[in-house]
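Worksheet: the structure to be examined is printed underneath.
Only a single protein chain was left out; the remaining protein chains are all shown in position.
A and B label the chains in the order they appear, each numbered from 1.
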Amino acid sequence: MLFTYTVRSKKREELIDITNLLLDAIKRSGVNEGFAIIYAPHTTAAITINENADPTVKGDIINYLSKLIPKNYNYKHLEGNSDAHIKSSIIGCSEMIIIKDGKPILGTWQGLFFAEFDGPRERKVYIKIFEG
Amino acid sequence: MLFTYTVRSKKREELIDITNLLLDAIKRSGVNEGFAIIYAPHTTAAITINENADPTVKGDIINYLSKLIPKNYNYKHLEGNSDAHIKSSIIGCSEMIIIKDGKPILGTWQGLFFAEFDGPRERKVYIKIFEG
Partner (left out) sequence: MLFTYTVRSKKREELIDITNLLLDAIKRSGVNEGFAIIYAPHTTAAITINENADPTVKGDIINYLSKLIPKNYNYKHLEGNSDAHIKSSIIGCSEMIIIKDGKPILGTWQGLFFAEFDGPRERKVYIKIFEG
């Protein structure tokens, strides 16, 4: 089953916790054993899994990625968002998560994040749940 | 169903649009609802999803990755392609894409790319289509 969600970012770059969307999709699917694909249909955003306990981790990831891949550089693409495209390919626009007993098997500190690299915008996230 | 394709790169580093291979595999599989795994069985190449409209985006990704991870550095591996191995692990050798109504649900600007980091060479791409 395929679920479509809307995520609204508020900054140019931020990690938005979307673990609740995954829980919602699994619950609505009724699937107990299987896996989920979480997919961002965007070229200047990504999906990642990281710590959702201490919020400084999110900030360190976003800030250090911007140090590694600065907004302003001698890029050829003229929309001013080449850094966001590069980050999208480095982090990747999807994740997959195993489902067991009707729950995602995330580690103790893991949360699921939408990574916005060229916001603020309204974005889409697809979550497809497979049984198996 | 598993499909094997050959991709021929022409430069040491380039992004090659292989969206047509994905469309071909989905069509030949006859699958309407499911997902695809796109996999490069290589350690100096990768698979990525990014913008296929303005070709400067491809160039910016390739060029900036080479700035971040230069060909020449104090690497221990003596084949002169450690940069390509590192880029392969950073970008990742596979992608997965959801299939709906017999089509991949790529975003408006998304295309599928084979990322060559140590060409020119003849390379393989596996595309497996799953129903579900």
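Convention: contacts are C-beta pairs under 8 Å (C-beta built on N, C-alpha and C of every residue); 3 or more make two chains touch, one makes a residue touch a chain.
What you see is a predicted model; the values in this text were computed from it and never measured.
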Next item on the list: Among A:Gly59, A:Gly80 or A:Pro120, choose the residue that contacts the chain missing from this document, as touch is defined above.
Entry: A:Gly59
Item checked: Contact set of chain A toward the excluded chain (per top definition) -> 33, 35, 48-51, 54, 56-57, 59-61, 63-65, 68, 90-92, 95-98, 100, 105-110, 130, 132
Next item on the list: Identify the residues of chain B touching the omitted chain, counting contacts across the whole complex.
Entry: 2, 37, 39-43, 68-69, 73, 75-79, 82, 85-86, 88-90, 92-94, 96, 124, 126, 128, 130-132
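As a convention for this text, only the chains that are shown with their structure count from here on.
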Notebook entry, point to check: Distance from the CA centroid of chain A to that of chain B, rounded to the nearest Å?
Noted result: 20
